[in-house]
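Reading through the structure tokens given below for one structure.
In this view, the complex is presented without one of its protein chains, the others remaining in place.
Per-chain numbering from 1; labels A, B and C assigned in written order.
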């Protein structure tokens, strides 16, 4: 998995703070933007974050290129609707040399791994044979596995990201999208530490919402995510 | 593919017409709803549809159960964000007896079909072997094919449906989602003929937007979709 | 304020339950819809509601006609973006005989009320004079007050409604939109009691999110909303 923070709204924390501030201030936009110190922006934003007034956070967006992930992951990812996606299509891209994602539980089980990889070779062979028999690649792709590697570019604003993290950093989330979510938390915190101070699973801020299905590790999670804030 | 119109806003055309009408009328909601004749609703709605004031159409929604489709289809479908989805998860459902969708181009090519079905048997065997080796089904599913059958419930309002039809009834849309879109057009027209009078590919109402990639069959499309209106 | 539940997805609770159920069931949509008893639907839905799996609730929508409210209210209402609106326009409707909403705090203060109503008469006179002087009504309306009565039709799905209630049933919400939210809770509970069992301000389900601004009446609120469930 390669996750690249391709682009984001410049000065994300000053921007979110200035947007909120403008609404309560008698001075104009230009003045606020220029005169607000980093310290002022930080204090103002910390207050907004702690009181849960998240709408201000929508003014800043983050664009990630995500490569080396399976279509299991992307099928889950694109269910998040307050976001924008550009995904590599299997309809137009030849998949002869497709790579695939092997789950860690399979990597760590030699017999399972051997069977998994053997099947992937069968899939590749059949794909090639179907194309050789005149089947168009848009139909040949029906044989490709969920494990097939894909790429996707995703843009979310900070509020939508926080919601995404709440659901997908959870220990009960599927491992691949959880790995993605955690890496995204790490990267956005580097550029907007105050904005994403409380980013992480739901249990960071309140009781575990999973009920009887809880992993029972809220304390460890809080420590891990609070520690990593630096 | 089995498409069932599970539920929809009652009296969809009267509802859309009443919502629009209320805004321009001195009388109240109850009165409008009771007194508007079907003929009045029809005329009012026909005018709205023809002038492209689609926001009124958002007040009526349609819920479909879609079964016997591949994950190729659902991965495309869920990209439509102004909609609600409930999809069968491969994470919790055992896929031992999974069914799969065979593209018509493969069905019509005996040699390709033989190879396709043989691979599907290999997939099923490997899935079972992985589970027998202790791999959890949420990881075993990485070997499942795009062709694997799934089910999904989708709700869209009439405006979102019209947009969906514009893109997915097009001859250049992928065959499986196009089959779905056409069946959905057929079913919504039965219960809301005026609302969906112009439902269909983009070329029904204007020039083909596909440029040099056009199928060149706008005339046939217009005839097919206008004919089918009854 | 007159709030009319104009229309809603039929059998809202069975529909939400059937949508969820289909995804976990080997039998088809038709069968589930027909065979599910009310008791089964109720139990299944109660479980969904209590575990916070709200996506299923998006499959059912509710359409309200709201009359006799001010533009203060509608300006707040339309900020809820996961919803559909049709609003009476001041651009095309002559406002000579406009009505206006008087806040209870003004109604209860005779001197304030006198001044309020006197100003409203001035507004009406000026509006008429501007129109008589050749100013088009789309510009004359600039003098109309926030208090001016308007009408709006709104459609939200059950999930979006629950979120709306969380924010707007709160004692700290502005009185007019709070009155609206409470009336909407009352009406949707009549037709979908299980779905909206926990509908109400945020403090029904957890700690008050208003921090130092809390009204301090969480206990009363819980009682009021739980009592009213019948």
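Assorted remarks:
Note that a contact is a pair of C-beta atoms (placed from the backbone, for glycine too) under 8 Å apart; a residue touches a chain by one contact, two chains touch by 3 or more.
Keep in mind that this is a model prediction, so the values were computed, not measured.
Although one chain is not displayed, its contacts with chain B can still be listed: residues 50-52, 206-207, 209, 211.
Residues 2, 4, 6-11, 15, 18-20, 22-24, 28-30, 33, 55-56, 58-61, 63, 65, 67, 84-89, 92-93, 151-153, 155, 157 are the ones on chain A that touch the missing chain. Counting over the whole complex, chain C has residues 70-72, 74-75, 78-79, 81-82, 85, 90-91, 100-103, 105-106, 109, 111-112, 115-116, 118-120, 122-123, 126, 129-130, 133-136, 138-139, 141-147, 174-175 touching the chain that is not drawn.
We take it that only the chains that are shown with their structure count from here on.
In the absence of chain B, chains linked through touching still make up one piece.
Residues touching across the chain A-chain C interface largely coincide between the two copies, over half of the numbers being common to both. Contact of a single residue of chain C with at least two other chains is seen at no position.
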